[in-house]
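Working notes for the structure below.
Heads up, one of the protein chains got dropped from this complex, but the rest are sitting where they should.
Up next is subunit A:
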């Protein structure tokens, strides 16, 4: 990294400090301070109205026995196990398809990107209409094939139906990341492979894939962070009458505990666990990338 720029003197130091001040406040209070505060809160029992009570590690030790939390954890893990490879593979595939001399490239790119800019709440409602048990278009197709209508958002299938929507909504962003990665590959590498008589599949496996490893890891990290924070589509598609969900995820559970039931300490402990899991996974990805990249 170059040390571009200049060292300000005198009054200019004040200006430089002023310009960076909001960012530093955000970093110190918004990010680092909040972490300390959340960790601190996680040692207390507090419902916002009575005085907080120090309970030590109880909020954490209670979690494995908390059926709701464990269910949310299981759901989130299954969700991630499908969502991360699904998003990475599909968006890479589309990027590879688009990264050639193809007509209408920019139209395709636009189409695949459309769900990324649309509000998950709004589009989630469209999906709940598509998935609708009685009159939904998906079940119209299913019954058209002579099968029984499927309860897409029922207990058994809701998790998978929601993952599909989440992947659908995320492919466009991944595609852009991979297109950027593909464009960074020098053209002469391919020309050399062509001269050696390598076919398309071998060129992809031997040249494109290895050179895309940084993008693959970047996209995997991004997808993992997103998967662990899945909320919007879950909230819209699976919410039940009583404010619960047929497939609560970690963030959904945290939202309910913290902001509906006002169990702040408990919610804080869940947030810490969530952040820790994301951090551990990111570190694992980084290790793997160092080894293979």
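What we mean here is this: a contact is a pair of C-beta atoms (placed from the backbone, for glycine too) under 8 Å apart; a residue touches a chain by one contact, two chains touch by 3 or more; residues count from 1.
Operating definition for what follows: contacts and distances are computed from a predicted model.
Visitor: Choose one: "Carbohydrate ABC transporter permease", "Propanediol dehydratase large subunit", "Sulfhydrogenase subunit delta" or "MoxR-like ATPase". The correct choice is the protein name in UniProt for the chain not shown.
Guide: "Carbohydrate ABC transporter permease"
Visitor: Applying the definition given at the start, please give the residues of subunit A touching the unseen chain.
Guide: Residues of subunit A in contact with the hidden chain: 1, 3-8, 12, 15-16, 19-20, 22-27, 29-35, 37-38, 41, 48, 93-94, 97-98, 100-103, 108-115, 117-123, 125-130, 132, 135, 137, 140, 168, 171-173, 176-181, 184, 190, 194, 200, 203, 214-215, 218-219, 225, 228-229, 231-232, 235-236, 239, 251, 254-255, 258-259, 264, 267-268, 271-272, 274-275, 278-279, 282.
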